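Have a look at the structure below, then the notes.
The other protein chains are all here in position, but one chain of the complex has been omitted.
What follows is chain A.
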Amino acid sequence: MNDLDDLYREIILDHYKNPRNQGILEGPAVHAEEGFNPLCGDEVKIYVKIEGDIVTDIKITGQGCSISRSSASLMSQAIKGCSIEEVKALVSRFKRMIAVEEVQGEPEPVDLREFGELAALQGVVKFPVRIKCATLPWNTLMLALDGAQAG
């Protein structure tokens, strides 16, 4: 598989063409945040519905490239029904998978099996400019969760 095929795997293209959880949410339990990638003009808005400490629903609007759109779509599938703590742990593991977080000493091996379909985004590590596309929805999600926890 060449690097480009590794970047544009079938799952990525599928989630780009048919993004899941598109739309908006309304109501008192909903928190929304917008994220922008000033480099390329990608925009995403993420709505999360939080009941207790569980993310019971998530919807996404915006525009962007295949990497940011599919990353948002895959993320929405992965986190629905998870607790806020579980989501935060996943965000951290996801960023480690795509080599965003600095790892002290020996890098901890990442078991791609635990990521399910999200592992398809790992090909982005060979394209440093595109890592920001992949992380945009995740960073925006974190802002929404922080907003929810702040009240």
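Assume a contact is a pair of C-beta atoms (placed from the backbone, for glycine too) under 8 Å apart; a residue touches a chain by one contact, two chains touch by 3 or more; residues count from 1.
Keep this in mind: contacts and distances are computed from a predicted model.
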Per UniProt record, name of the chain withheld from view ["NADH-quinone oxidoreductase subunit J", "DNA-directed DNA polymerase", "Cysteine desulfurase" or "Hydrogen sulfide production: membrane anchoring protein"]: "Cysteine desulfurase"
From A:I50, A:I67 or A:L145, residue that would touch the chain that is not displayed: A:I67
Absent chain, residues of chain A that touch it: 2-4, 7-8, 13, 16-17, 39-43, 63-67, 69, 127, 130, 133
